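Only one protein chain is missing; all other protein chains are in place.
So that you can tell them apart, the chains are marked A and B in the order they are listed, and the count of residues begins at 1 in each.
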């Protein structure tokens, strides 16, 4: 456990994946601004070697990617995009498909913090959940697709994510939230 | 898009349905005070020609009415009643049955605002979700059955509903919440 300015950072060796979910970005028609912004925040929090992938708004492809990265040992998968109301926005549905257990409080917290910036934060349908796997679990966190929304949502939960990954990995010495 | 006092109003042509869900009102034994209160608020926000229907607390009847109004092209269906803990309160269950995608943030916001008036707001089980249909989607919003609860819950989300309907209709020029 490292420490920086009083904030808990990610452990060395934490494996984190960032998925940009956007038809436009997947087709190369649109520049991905949110993915790099999310990666930069995770690196600033101590994550090394963040993996990245870009996917279209297809529920089966998203679910398959979540399962694949979980099976490969990712501790945390952060998605950006596909959490809105448009017909193609299906990231939360894909996340629910693969997560055995949901963590509603993380999504509530992201929306509560988002409300400080825009009333439209209530329309973000992002969910958070855990994909069970050998030796632990993989936490999935859905962020909105806009760079501002993705940044503020991630900032809202980032301080507790290292502890969450510890609990998922079986390092449960602190029993404060079981 | 019209504008009034800085608040976004509903677009011309927005099709909105208000469903009063109450055994007593459906049997004509009880006066419906909440339905008219909800209609008045929607009209003040620019909706013309709100349709109304009264239904008993029967999960299949409610689900069928939601599907029927969605298929007929409603952009928004607002229900009032049936969100409590009594055995007959099944509006949220009917809503979940027909909605492919839920919008948890709207329900959270209604309860958070309701808490300013009564601690009992936490017992309101209303949900919000989207019924998929050709050419877009229909947003369903469950309000409590009491006039005061219905009014305060609707007021909590009314400012973002026009934007939500735009997103559902494919008018996604603003990507702030995708």
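Basically, a contact is a pair of C-beta atoms (placed from the backbone, for glycine too) under 8 Å apart; a residue touches a chain by one contact, two chains touch by 3 or more.
Since the structure is predicted, the reported quantities are computational estimates derived from the model, not experimental observations.
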Which of B:39, B:62 or B:107 contacts the chain that the document leaves out: B:107
On chain A, the omitted chain is touched by residues 100-106, 108-109, 130, 132, 136-137, 139, 157, 159-160, 163-164, 167-168, 170, 172, 175-178
Residue ranges of chain B at the interface with the undisplayed chain: 81-87, 89-90, 92-93, 104, 107-108, 111, 115, 118-125, 127, 144-146, 148-149
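One rule holds in what follows: only the chains that are shown with their structure count from here on.
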With centres defined as the mean C-alpha position, give me the chain A-chain B separation in Å. 30
